[in-house]
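All protein chains of the complex are present and in place, except for one that has been dropped.
Labels A and B are assigned to the chains in the order they are written; within every chain, residues are numbered from 1.
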Amino acid sequence: MRLSHGFVRGEALACLYHGWHYDAEGKCRYIPAHPELTPPETITVQSYSVAESGGVLWLATSGDAKPIALPDNLQPVRSITFDCKADAVEKVMSETTISDASGEPLRANSVSQKPCALSFETADGKTAVLVLLQQGLDGTTAHILAADDWITDGLVKISRWSEMTRRIAEK
Amino acid sequence: MDRFERAKQDWYPVEMVGGLASGEQRDTRLLGIDITLSADDDGQISVSDGKDQWPTTIAYDHIWTSPSSDPRPLFDIPEAEEKERRFVPCGVVRVKCSPLRAVENFLDIAHFPFVHTDILGAEPHTEVEPYDVNIDETKDEVIATKVKFFQPQAAKSAGDRIITDYVYRVPAPMVSILYKTCPPKPDAQDVIALFVQPLDEETCDVWPWMALYDYESSMADMIHFQQMIFLQDRSILENQMPRRLPLDPKMEIPTRADLTSVAYRRWLKRNGAIYGAQTEVR
Partner (left out) sequence: MSFTLYDYVLSGNCYKIRLFASLLDVEYDSVAVDFHPGGEHKSEEFLRRFPAGTLPILVSGKLVLTETPAMLAWMATSFDSAGSWMPQDDPEKTATVMQWLGFSSRLTATVGEARLHSMLNREIDVAKTMSGAVRALRDLEAHLTEQTIRGNSWIAGDMPTIADIACFPYTALSPDAGIEHDAYPAIKNWLYGVRSLDRFITMPGIHALHELRSGETDHGQKRASESDADT
């Protein structure tokens, strides 16, 4: 049963089906059907290295999670999923602009290949909007962050811009 | 081992009695084969795969068919003859899961407090006491007895919390029957069965059926209670991985609560009933 359907209790993640509790290393710690039993060491789920950096969770499927360096003045805007591959999303985003508060158009600049990251920068080179692209099995998720001086209306505009890029990319 | 060999010798449910009106036709699938059900002017159902007519039989308020011209005899449920009972065919539900997983889930009680919360079970009453599981060698069926669980609302007819006694019986690879404490008639047992139609190895139409002693509830009330329980399981069933039921002993879960599942899987393997199962070690 997928653990993503489970529930968190304290420091454990419990499976929705029988309530088996797993700790942060993926070891089973408690089986509700047998409350007195110490679960065998062999009952373990695969765990991965995770790091938190720049308001983003980074995961490595092998070895240690190595986040790319992010500017420290960013706030999360949204994570939006596209029904197409990451390179299609990257292409469309690179060909569009986002307008900042003063109406100045910001164009994308690729800042990293792995993972794919696009930075929309102001004239003085400060990151105004950062997009991290995550390629999944069925599509791509764009994790969008903006500089913390963006106000509400500007953030809504960024959200709408991401929907526009989705309409184009999915055609 | 031919995945199909044992499976094609059994009978399978494909419709409720009265589910198809005279002159009506319906397409469905069984063991990966497309079939058509037709009701003639008298309401008699026939089944065809486009080339041959398949045998049909009526039992437990359902129409059964088989790809074999000479299937093994259908299992017996003596309680179906007890006319004072109320017989409730609950209507088909489609689930994207292996037919074997649908059966195995029905045999499990450890999930009651988490999936059927405050109905069939509730925290902190999660402990599963030891029970007995045997193979009835004469009939070649899996039987689990002395199963008990503390339940907030065991049945539509149950007023309050009770310890419910259960007997589980698997008379065929894709049929699961439960006999449980019956609140209105404590010397008898309510019978609840799942008849599973395998569309293919990873999709099934489940036909639940009940034979109850309940003279208070309306038919709709009893159907709703059973559908509520089964639909709570459906999202679990559709997310179980791997999709096909692993039969390799190395993949068995070593806890006492799972004795019935372990016995069921071993029995399936012994009988070559591997349709819907994963037989390679991954």
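Basically, contacts are C-beta pairs under 8 Å (C-beta built on N, C-alpha and C of every residue); 3 or more make two chains touch, one makes a residue touch a chain.
Bear in mind that the values here come from a model prediction, so they are computed numbers and not experimental data.
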From B:Val115, B:Ala158, B:Ile192 or B:Ala211, residue that would touch the chain that is not displayed
B:Val115
Missing-chain contact among B:Gly91, B:Pro184 or B:Pro246 belongs to B:Gly91
What residues on chain A make contact with the chain left out of this view?
4-5, 7-14, 16, 19, 21-25, 27, 29-30, 77-79, 81, 139, 141, 152, 155-156, 159-160, 163
Can you list where chain B touches the absent chain?
16, 19, 89-94, 96, 114-115, 117-118, 123-124, 205, 218-221, 223-225, 227-232, 234-235, 238
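To be clear about the criterion, only the chains that are shown with their structure count from here on.
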Using mean C-alpha positions as chain centres, tell me how far chain A is from chain B in Å, no decimals.
42
Spell out the part of chain B that touches chain A in their complex, as residue ranges.
110-111, 113-115, 123, 126-128, 235-236, 239-241, 254-257
Quick check on the complex: what are the chain A residues that touch chain B?
1-2, 5, 16-19, 31-35, 37, 40
